[in-house]
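Of the protein chains in this complex, all but one are displayed in their positions.
By written order: A and B. Residues from 1 in each chain.
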Amino acid sequence: MASKINLRSILRIEGATVFFALALLVVFSSIFAPSFLTTENLSNVLVQSVFVVILGIGITYVLISGGIDLSVGSVMGVAAAICVFCLNAGAPLPFALLAGLATGAAAGLFNAYFIVVLGFADFIATLGTLSLMRGVVELMTANSRLNSQDPGFMTLAAGSVGGAPLAVIIALIVALVAGVILARTTMGRAVYGVGLNPKSSFLAGVLVRRVRFSVFLVSGICAGLAGILLASRLSSVHPAMGTGYELTAIAAAALGGASLAGGRGSVLGTALGALFLAVLQNTLSLMSVNAFWFQIITGVIIVFAVLLDGGIRRFLNQRSMV
Amino acid sequence: MRTREVPTPSDTGFGATETFRRLIGRPGAGIFLFLVCFLPILSLFAPQMLQEGNLAGILNQMVFILIPTLGMTIVIISGGIDLSVGSVIGLSGGVAAFLLTVGVPMPVAILLAIISGAMIGAINGLVITRLKVPDFVATLAMMGVARGILYVWTNGIPFRDYMGDAYYIIGGLRMIVGKLTLPVFVALALLLILTFLLRRTHLGAHFRATGSNAEAAKLSGIRPDRIKMLAYIASGALAAVTGVMLAGRLTTVHPAMGSGYELETIAAAVMGGAALSGGRGSFWGALVGALTLTVIQNAINILNIESTWENVIIGSIILFAVLIDRAAMALSRGGSRRNASN
Partner (left out) sequence: MNARSSRDDDARPYLVEVRNVTKRFPGVVALGNASLAIRPGEVHALLGENGAGKSTLIKLLSGVYKPDAGTILVNGEPRNISSPREAQGLGITTIYQEHTLAADLSPIENIFLGRELRAGRSGSILVNRSAMRARAQELWAQFGGDRRDLSRPVAELGGLKQRLIEIIKALAFEATLVIMDEPTAQLPDDERDTLLSHIRAMRDRGVAVLLVTHRLDELAGTVDRVTVFRDGQWIDTIPMAETNVDAIIRKMVGRDVGSMAAAAARSLSQSLPETAPEVLSVTGLSRRGVLNNVSLTLRAGEILGIGGLAGSGRTELARAIIGADPIDAGEIWANGRTISPASPAEAVRAGIFMVPEERKVLGIVAGLDVARNITISAPGKIASSTFVQRRRERSVAANYVDELRIKTRGPAEHIENLSGGNQQKVLFARALFSDPNIIIVDEPTQGIDVGAKTEVYRLIRNFVAKGRSVIVISSELPELLGLSDRVMVMREGRKAGELSVPIGAAADPAQMAEMQRQVMALATGGNVGK
C-alpha cells in the first residue's frame, strides 16, 4: 500500500483550504497575542463563533442551491424577539424556544413562497423580507425593551456541559446533522444538482421546487436558532439585533468554499470559515487593534478567499486535463 | 422558471392595444401606473400630500436616492451589482468634510471627494474584471472595507464644523428656485447628461450588450471588461456626488452615514424595471423607482404613522412592486407572442 500523500489530494478535501488558513491564523494569534491560548479565551472565541456558524450553515444550503438569502440577520432578530416576548408573557421555556424556531421557519417559508411560487429573484425577495422583518423587530422593541433574565434561557449561551459551553455543543450538533444531510442523503445531494443545473435536474426527476423550498426553510430555522442563542447571550433583544450578520455569514460560507453561483460548498467549510472570522476578530481585539479594522480585514479576506479558491481549482483542473 | 402562457387574442396588429402593450412592457411602467393610482388615494387620507410644498419636499428628498440609483442602474444593466454604494456615500462625504475642515477650498474638496468615489468604483471594477471575483462578493467586500476605513479614520467620531454658507446650498438646506434645492438640479442635470450619453453614443448599447451577452459583446469587438470598469466607476462617482451633498444635508458626517443606501438603490432600480440578470433597465425607471420609495416614506411621515413602520412598509412595497412590474410585463408579452426558442 504505497499511499502517496500529495498536495492535490489534500486540496480536494472539502474545507482543506480554510482549515490551513485557520491553522495559520491560530499560530499567528498564539505568537502575537499571548493571552489567545488561554482556556477562557478559546472558549470565548468558540461561543462567539456559534452564531455565525449556525447562520452560515443555513446560508450554505441556500448558496449551494444557487440562491441567496439576505434576510437572515433580520430573521435572527425577529425570532429572538418572539422568543423573549413569549418568555415575558409567561410561556414555559420550551414553548418560547419553539415559538422562536417556528418564527424562523415561517420567515423561511415566506421567502420560499415569493421565490418558488411567485417566481421572484431571491435577491429581491429576501431583500424585502430583510426590511420587513427588521421593521417587525423595531416595532416589537419600540415601546418596551425585551429583556429576559430567565435562568433557563440564559443557560443556553452561558451554560456548559462537562466543561464544554452548551452553545458550542448545540452548534456542533447542528453542523453534524446539517453536514450529514447535505453530503450523505439523497435530499442533500439534490441541492447540489439544483444549484448546478435546475432544468436538467428537474427533467431527471429531482423535485426542484421542493428542494428550493427546503433550503429557505433550513436557512430560516438556522437563523431562528442563531437569534435565540444570541438573545440568550445578550439576555435582551435590541432593535438592531442581527443587523449585518447576513454579510458575515456569507463571508464565512465564501471562505469555506461555497460558490455564489451555486453548486459548491460544504457545512464543514462554512463552519471553519465562521471560526476563522471569530478567531480573527478575537485576535485583533487581544492585540488592541481598533475594532473597526475587523470590517476592513473581513472585506479583504472575502476577496482573497475567492481568489485562493479559484487558484486552487485551476491548479486541480490543470492536472486533470493532462 | 415558470412560463405563464397568456392566451393570445387574434393578433390585433398595430392598434391602440399594441401601443399600450409596448408602453406597459417598458421597464418600470407598472410601478409608474401604481404610483399614479397610489398618490390620489393617499391624498384622500392626507390632503397635504399634494400640496406644493410637500411635493417639492418629496423631490428634494428623492434625489438623494435617485443619484446613486442612476449609478446602480448602469451597473445592473451591464450585468453587475454594486453593494458598496452606501459605504462610498459615507466615505466620500467624509473626505469632503475632512478636506473642508483642514481648509481646502470647497471646489477642490468636492472634486477630490468625487474622485475618491470614482477610485473605489475603479477598484471594484479591477477586482471584478482582472481578479475575476464575482461582482456580488467584490462589492460586498468593498462595502465592509470602505465603511471600515471611515470608522478607523474617524475613530467613530463624526466630522463636524465644516459647514459654510455655500455648503448649505449644496446640501439642499436652502431653496434656490421656488421651493426646490440645488440637489434637484444636480440630479436633473445628471439624468439628462446620462440619458444623452446612453442614447446618443455607443455607450448605451455597449452597457446593455455586456449585461445581456458578454460573449457576444466580445465577439463584436467590445471589451466587456472595460465597459464593466466604466459602470463601476460611474456608480462610485455618482455615489460620491450623493455623499458630498448628504454631508451638507446632515451637517455632520457620522461614520455610519449612507448605510443601507445600497439596498434602497437596488430596490429603486429593480422597482424601475432593471433586471438583475443584466441587459435591461432604464434611467426613466430609476426615476420612477426612487420616486415611489420616497413617496412612500413621505406618506408614512404625513400620515403620522410611527416611523418604526417604515421598514415594514418598504419591505412590503419592494415585494409588491415586483409583482406589479411582473404583471405589466406579462400583459405586454401576451401580445408580442413569445417565441418558443426554449
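A few points about this structure:
Everything that follows uses one rule, which is that a residue touches a chain if its C-beta (ideal position, glycine included) is under 8 Å from a C-beta of that chain, and two chains touch if they have at least 3 such contacts.
Note that the structure is predicted; figures quoted are calculated from it, not measured.
Residue B:A205 is the one among B:L55, B:L126, B:L188 or B:A205 that touches the chain not shown. When the missing chain is restored to the complex, the residue among A:A190, A:C222 or A:L280 that touches it is A:A190. On the side of chain A, the interface with the absent chain consists of residues 180, 184-186, 189-190, 192-193, 196-197, 199-207, 263-264, 320-322, using the contact rule stated above. Along chain B, the points of touch with the absent chain fall at residues 5, 7-8, 200-202, 205-206, 208-209, 211-213, 215-217, 219-222, 278-280, 336-342.
As a working rule, only the chains that are shown with their structure count from here on.
Averaging Cα coordinates per chain places chain A and chain B 30 Å apart.
For chain A in complex with chain B, the residues that touch the partner chain are 68, 114, 118-121, 123-125, 127-136, 138-139, 142, 247, 250-251, 254, 260-261, 290, 292-300, 302-303, 306-307, 310.
Chain B contributes residues 1-2, 81, 127, 131-134, 136-138, 140-145, 147-149, 151-152, 155-156, 263, 266-267, 270, 276, 306, 308-316, 318-319, 322-323, 326 to its touches with chain A in the complex.
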